[in-house]
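These notes are about the structure you will find just below.
The other protein chains are all here in position, but one chain of the complex has been omitted.
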Amino acid sequence: MTRVHVSDLVKDYSIRTGLRRSRLRAVDHVSLDLVPGRTVALVGESGSGKSTIAKILTRMEKPTSGTVDVRLDDDTPVQGSLYRRQVQMVFQDPFASLNPFHSIEHHVARPLRIHQRTRTAQETHERVVEMLERVNLTPAEDIAPRRPHELSGGQRQRVAIARALAPGAQVLIADEPVSMLDVSIRLGVLNLLGRLQREDRLAVLYITHDLATARHFSDEIVVLYRGRVVERGPADAVILDPHHDYTKLLATAAPDPERVDRVSLTQEGTDRGDIDNSVCYDHFAGEWQEAGVPAAQARGGAAARSTS
Amino acid sequence: MTNLSPANEPSLVDEAEAEEVARDRAGGAPRSGWRMLLPTMTPWLAVGLVLVGVITLFGIFGPYLVGDPRQIRDIGLTPPSADFLLGTTQTGQDVLAQLAYATRGSLQIGLLVGVLATALSAFFGIYGAYRGGFADEAFSLLSNVFLVIPGLPLVIVISGFVPRESRGLWTIAVVLAVTSWAASARVLRAQTLSVRNRDYVAASKVSGEKPWRVIVVEILPNLLPVIASQFVFAVIAAILGEAGLSFIGLGASNSATLGTMLFYAQNGFALSLGAWWWFVPPGLVIALFGMGLSLINFSIDEIINPKLKNLRQHRRRARKAARLERELARAHRRSRPQEPDAVREADGAKEVSAR
Partner (left out) sequence: MTTTLVQDEGTAARGGRTEPVLTVSDLTVVYEVEQPVTAVKDASLTLHRGEILGLAGESGCGKTTLAYAVNRLHRPPARIASGSITFHDRDGADVDVLALEDSALRAFRWDKLSMVFQGAMNALNPVTTVRAQLRDTLLAHRPGTPRAEVRRRSEEVLTRVGVDPRRLGSYAHELSGGMRQRVMIAMAMLLEPQIMIMDEPTTALDVVVQRDILREIVRLRDELDFAVVFITHDLPLLLEISDRIAVMLAGEIVELDTAQRLYREARHPYTRKLLGSFPSLSGERGGFIRSGVDDFADAGTPVQNGQEDRA
C-alpha cells in the first residue's frame, strides 16, 4: 500500500517570444492526496494544468516548487528506481503509447525485466500471459506476439494498463484513459480499471474532462481551472452541488440526457472573463478558501473574502 | 480526410473483439517487427538487387579470376578479343583485370564512407535530438556548419593538402565521410525530435528504461528505414566522389579504383584514340552500381512512406470505382428506376460484407 501526498505544487514554464522571456504558471499551488483503494478525479479543460500534474507525478517533469511525497505503509519514502516501480501511468492515446515496432509481449515484459520482477525468460513469458489475462486480453498466448496495429483501440489500452501494472505499481495515474476510445468500449475499460483497483488496492488519479465519468468512477473530485484548484470534495457533492462558478459552468456545459428540454442551448452563453480562480470551495471543510497560495495560508484568508 | 480503409477500423464492441482476434489468428502468423522493415519485392527492387549483387560479386571474386592488372605487355590498345575480353590499355595492361581490382577498390571506399558517414550522422542527429538542451544546440550548430561548407572544394583542398605518399584509402574515406554526414544528421534530428515526443517513448521512460535503451530499442528501430536509405545514398555519393577525386588526380595513392582507371584513360588519350573499351567499362560500372542502389533506395522509401507502396494499386481500384459509378449515374439520368445490373452489384457487395 502506497500513499501520495502532493503539496503546494508549482510549475512554471518560460516562454520565449522573440527576445523576451515570459513566465507561464501551469500549476499553481496544487495539493492533493492519493490513498490506497480510492480514486481522485482531476477535472479541467485543456490547458488547466492537469497533464502537467501527471507529468510531475510520473517524474517526467520537475516541479518549480512544492513536493511529491510518496510513502509505503511503514512510512519509508519511495525514491529512486522504487519510485518508477510504485508510480505508473496510463496514457491518453493508445494508438501512440505503444511502440509500433515491438510486440505486445515486449511492452509488458520490459517493465518486468527492468524491475527484476522475473528472473528467467520462461518466467517472464508466463507473467506476461498472466498480466494479459488479468486485463481480459484472451487468448493471451495469441495476443502476446502480435504488434499494436493488429489490435483495436480498446485492446491497446488494456495492454497499456497491463504494462503500467507489470512492475507492481501501487499508484496509477490515468491520463484521460478512455477519451480516445469508442464510447461502447469506454465503460469496459473503466470497469476494468475499477476491478484492478479493488483487487490491488491501487491509489488512482483519474485525469479527465468528462464530468459524468469523473462522478461515477471516482470518490473525490478536484476541479482545476487555470492551474488552480477551484473546488474539491466528494464526487457527488461537487457535481450535484457545485459552488464555484467554473464548476457550475462545466456542469451545465456537459451534455446530459436527463436534460432534454434544451434549456442550456437557448440561454445565453456564460462569459468566462468574470470567473475568479483565486478562491476555492472545499466541500470537506465546507468553506471557501484562497486558491493559488500555500495550503497553510489558504484557510485563513479566504473566509473574509467570501463574505465580502 | 475521407477514410479509405473502413475494413481495418477497430471493431465496435468488445464481444466482437474476441471473435476478430480468433479470425485474424486463423489468417496467418503475425509479422515480426523486423520483417516489417523489409521492403516488398517489386520488379524495380529486383533489378536493383541484381545489379548491386552482380557488381559486388565481381568486385569480391573478380580479382581472383583475372591476371595481374599491372603487367605491361607490348600490345598496346588492342580492342576486345578472345585473349583480352575487354582489350588492353596503352601500356598493354589487361582492362578486365584492372576493372576487377578497381571495382573492389571503389566498393571498399563506398562501404567505408557509408559506414563512417552513417555513424557520424546517427550520433550527431539522434543523440543530440534525444538529449535536447545544450547538446542538441551544439550538435545542431555543428551539422549546420558542415552543411554550408561546400563539399567538393573542401575535399579537393584537404586531399591536396595531405602529401601524396600518406594519402591512402582511409584518408580519402575519412575526408569523404566528414564532408557528407551533415545533411543526413539534420534529417535524423528532425525524425528523432518527432519520435522522441511520442507517448511510447514517454511510457518507456516511465517504466524505468535507461536512456541508451530508450534510444536503441524504442527510437532507433523506427528510424531504421531512414538510416538505411541514408546509408545507401552515402555509398553512392562516396563512390562518385572518390571517382571524381581520382579523376582529377587527388585520389588514394596506393589503391586502384574506378576513378583512377578513368584518370589513366584520360591521360592516355583513350577518347581521342577511340579506345572505348578503356573508359566505357569503368564508367558503366559506376553508373549501373549507382542505378542499382537508387532502385533499392526507392523501395526503402516505400517503407518510410507506406502511402507510396499502394499508390499504383490504389489508382487502379479508384479508376474501377469511378467507372462503375459513372455507369450508375448514366443509368440514373436515363431513367429514374434503377438498372438491373446496379442492383445485382449491390447484392454482390452485400454478400461479400455478410461473409
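The first chain written gets the first letter, and so on, giving A and B; residue counts start at 1 in each chain.
Definition applied: contacts are C-beta pairs under 8 Å (C-beta built on N, C-alpha and C of every residue); 3 or more make two chains touch, one makes a residue touch a chain.
Computed from a predicted model, the values in this text were never measured in an experiment.
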item	value
Visible chains in contact with the missing one	A, B
Sole contact to the chain not displayed, among A:Asp73, A:Asp256 or A:Asp276	A:Asp256
For subunit B, the residues touching the chain missing from this view	1-7, 9-15, 314, 317-322, 324-325, 328-329, 332-333, 336, 338, 342-343, 345-346, 348-350, 352-353, 355
Positions on subunit A where the hidden chain makes contact	45-46, 136, 182-184, 186-188, 190-192, 194-195, 198, 209, 211-213, 215-217, 236, 239-240, 249-260, 262, 264-266, 269-270, 272
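Methods note: only the chains that are shown with their structure count from here on.
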item	value
Where subunit A and subunit B are represented by their mean Cα positions, the distance between them in whole Å	45
Touching residues on subunit A, where the partner in the complex is subunit B	58-60, 81, 84-85, 88-89, 91-93, 96-103, 110-111, 114-115, 138-139, 142-143, 145-147, 150-155, 160, 163-164, 166-167, 182, 184-185, 188
Residues of subunit B touching subunit A in the complex	10-14, 17-18, 20-21, 24-25, 30-33, 36, 198-200, 202-209, 217-218, 221-222
